[in-house]
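With one protein chain held back, the other chains of the complex are shown just where they sit.
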Amino acid sequence: MRGFRWFPALASLTAVMLCLSLYMAFDYAPVEAQMGMVQKIFYFHVPSAVAAYAGFFLAFIFSIVYLLSPGDRWDNLAHSGVEVGVVFCALVLTTGPLWARPIWGHYFVFDPQLTATLLLFLIYAAYLLLRSVAGDSPRLKKIAAVLAIFGFIDVPIIHVAVRKWGGTHPIVEREGGGGLHPDMKIALYVAMVTFLLLFACLYWVRVYLASRRDHLRQLEYEIEEYQLEARDLVARRAARSS
Amino acid sequence: MSDRRQARATRRGAGETGGEAAAPRAASLGPGLRPGLGRQAWLLLRMDLLSELRTLETPLTILFFAFLQVVIFTFAFWADEDTARAVAPGVLWVTITFAGTLAIDRSFAKEQDGRTLTALRLVPGAPRALYLAKLLSNLTFLLMVVCFATPLVIGILGVSLEAGQLPLLGLTLLLGVLGFSALGTVFSAMLVSVRRRGVLLPIVLYPVAIPLIVMGVKATVTLLERRPDPEVWSWLRLMTAIDVLYVVAGAWLFTSTLDDE
Partner (left out) sequence: MISLRAIRLEDVSRRFGAHLAVRHVSLTLRAGEVTLLLGPNGAGKTTLMALLSGLLPWTQGRITAEAEGGGEAAWGDVVARTPETLGLVSHASLLYEDLSGRENLTLFGGLYGLRGAALRERVDELLERVALREAASRRVTAYSRGMRQRLSIARAIIQRPRVLLLDEPYTGLDSAGVRLLHDLLGEERDRGALLVLITHQLDLPPGLVDRAIVMEQGRVQADGAPGAELASWYEARLRGAP
């Protein structure tokens, strides 16, 4: 509930790391021979994907916890995970085509990774849609939890499937395999850490916001209860004196 | 907070069959015999199919809807015989998915009319049996659509199919609709008392079901293009794994979401 004290420290660290990773991406890492400057988007694209997965994974874990022992705290943690995850997923889906257009000539190609990300985005967007359209009852929270769980079960399935559907594009290289220059690798790792920190910041704020909102509601209930008690007391006293 | 603690305590109680001696025991109660999962599921399934058979509401609606879709798709995609043949697997799967959604959406209507889910929750073991029964009844309706739509699509779109390919095609379709039924059963059960259920069901169901459906399409394409069997099998193995995952996860999620109004 209270735990916001260390947030400024995390936020400052993230800001420093953001600057550092900009430097790493544009200055430290060499310009890629074939793709040129466009390849720099790589240092934002891949880390965003990692952050999105972090969000979906947290949502998966806390959804299971929520189903095992329903409490609004777990629901908040899961919901926040999806929300922040979807933001990063959207980043992946915007930086992907920006990168793809000059390199492959099309904004969207049925590249395995891209398709997988799109499918994941659909699942979690459905989650957010469900939450915003259908209200806030415990029942809906459970439905959302089930969706988040099935969504994450789908992650490996989607990955296996899209690879089988046949992508013609280099996966190995983008997964940080052997094809990368060592300096590029370092820049990538720095960017990944940075994006995870950024994710942690946003997640923290989002969870904190939700817990404050719940706390506020709780206080409202209490006020109402005191009012009722007071009214009762007054009525009883009046009855006694008459 | 005490709510959560209590809920946990309740669940713990549900997990144990023994329990301390102090608790009033079930054994001395009522009829005594505790029915097995299979018998309960069978009773519920029989009830389900029996009352469906009386009204024929679901079968008639879904079959007619499937027919309509095949007609619409034929008009929409027919350019020449080659394109027709090329889109046939997609048409077949989309028809099955959409018509199946109609059946899945209706699958808890009977429980909603008389609020019988409340009564079933008071029967030991009934929620799990209900999952099994509804899964099988949804599967039955989806297989009905499959049996109706497949010859229709093959006939209208002029797909050439050898008799030898039929078992494998049947298996592909079965694996596809099995996983889809499991997902649909869980989601429709949860959405029973939610407003705008009709809109929300496809929204939550389709994104999760896409990979399975697309695999079904791919397997069907591979099959109809007369590629070697092992290639089809590699798809079918994947689909089987997904089915197992969905059915098992569904069983847990179904019962854990049923216990709250």
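Observations on the structure shown:
First chain written, first letter: the chains are A and B, and each begins at residue 1.
What we mean here is this: a residue touches a chain if its C-beta (ideal position, glycine included) is under 8 Å from a C-beta of that chain, and two chains touch if they have at least 3 such contacts.
The shown structure was predicted, so the numbers you read here are calculated from the model rather than taken from an experiment.
Checked against the hidden chain, the listed residues B:119, B:166 or B:199 yield one contact partner: B:119. Remark: the omitted chain is touched by one listed residue; of B:43, B:86, B:136 or B:174 this is B:43. Within the entire complex, the positions of chain B that touch the omitted partner chain are 2-3, 6-7, 9-14, 16-17, 19-26, 28-35, 39-40, 43-44, 47, 50-51, 54-55, 110, 113-116, 118-124, 126, 129, 260-261.
In the full complex, chain A makes contact with the omitted chain through residues 220-221, 224-225, 228.
The rule is simple: only the chains that are shown with their structure count from here on.
One simple way to say how far apart two chains are is to compare their mean CA positions; for chain A and chain B this gives 30 Å.
Chain B contributes residues 1, 3-4, 7-8, 11, 183, 186-187, 190-191, 193-196, 199-200, 203-204, 206-208, 210-212, 214-215, 218, 234-235, 238, 242, 245-246, 249, 253, 256-257, 260-261 to its touches with chain A in the complex. Taken in their complex, chain A has these residues touching chain B: 67-71, 119, 122-123, 125-127, 129-130, 133-135, 137-140, 142-143, 145-147, 149-151, 153-154, 157-158, 160-161, 164-165.
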